[in-house]
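Now for subunit A:
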Amino acid sequence: MHPEPQHHEHVVAGGALPHPSDGYTHDHDEVPHTHPDPGVDPHEPLVAGPRALRIGIGGPVGSGKTALVAALCRALGDELRLAVVTNDIYTTEDADFLLRNGVLPAERVRAVETGCCPHTAIRDDISANLDAVEDLEATLGPLDLVLVESGGDNLTATFSKGLIDHQIFVVDVAGGDKVPRKGGPGVTAADLLVINKTDLAPLVGADLAVMDHDARARRGDRPTVFLSLVEDRLATPVADWIRDLAKARIPA
Partner candidate 1 sequence: MGLATLLVLADGRLPSGGHAHSGGLEAQVSAGRVRDIDDVAGFLHGKLATSGLVAAAFAAAACDRPARSPELDAGFDSRTPSPALRKASRAQGRALLRAARAMWSLPPVSREPHQPVALGVVASAGGLTPVEAAVAAAHGTVSGAASAAVRLLGLDPYAVHGLLARLAPDCDRIAAAAAARAGDPVDDLPAAGAPLLDIGAELHATWEVRLFAS
Partner candidate 2 sequence: MKASSRVVAELDGLGGTRLAVLRSESPLLLRRTAPATVHLVGGGAGPLRGDDLSLEIEVGPGATLEIRSVAAQLALPGRGHLPQSRLRITATVAPGATLRWLPEPLIAAAGCDHRTITRVEVAETGSLLWRDDLVCGRHHEPSGHVHLDTTIRYAGTTLYRHELSVGPAAPGWSGAAVLGSTPPDRPRTTASGPEAAVAGNGRAIGTVVAVPATLLPPATSGPGDFAVMPLAGPGALATAVGADIRPVRAVLDPLCEPAATLIHN
């Protein structure tokens, strides 16, 4: 039932190659809607080539994705040609937040509406995000880095490899120190797990050692970093991780 995708010369860089999804679907649900299933991606991987490094930033509502994006803009804005696509419900307040905090001009930010389905827009049907990335590149010229911020979702939301090269999953200590143990594709499969708001750990009774242990158990060799944007406004460990990836892509 799953036809082989047909490759031919019309496939553009970053083009989505739709397969029938193996995701969990509702048999009788009229909402076209698939739930992410770890390990199955309806899109082909991104085509390598001269284009920006694309990093997806996902995580539950309130875990600090937008604040992390602002910190990364602050940290990397002077050294990399940078733009942001946000899938979050985006207001002029958010734009002002990035403008004030992130030294990122408004023309470098695109908001994508997700039709109440944030995980669909980053995984099952990435067309609006791909269009936004292409439009940014067309408007701003060549870019080094595009950050794609997902809308706040649940622990199972992950990005399609057809949209991004690497993904960061952000959880926070206030969400409970059991989150890493629960796993889910975001925690287990993200290329970088960020455990955010460590400054709040004493206040919410979260045990960072437990979170560290559980994250290692879940993630094997994949890196996990602890972060407090109150203490580190440049999100240094995350920015460094991105710097290394960018260096690997851009010829010196």
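Candidates were picked such that all candidates are chains of the complex that A comes from, given by their letters.
In this text, contacts are C-beta pairs under 8 Å (C-beta built on N, C-alpha and C of every residue); 3 or more make two chains touch, one makes a residue touch a chain; residues count from 1.
No experiment lies behind these values; they were computed from the predicted model shown.
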* Spot the contact partner of subunit A in this complex among 1 or 2. => 1
* Asked: What residues on subunit A touch candidate 1, complex-wise?
  -> 5-8, 10-12, 15-18, 20-21, 25, 28-34, 42-44, 89-92, 112-117, 120-121, 124-128, 130-131
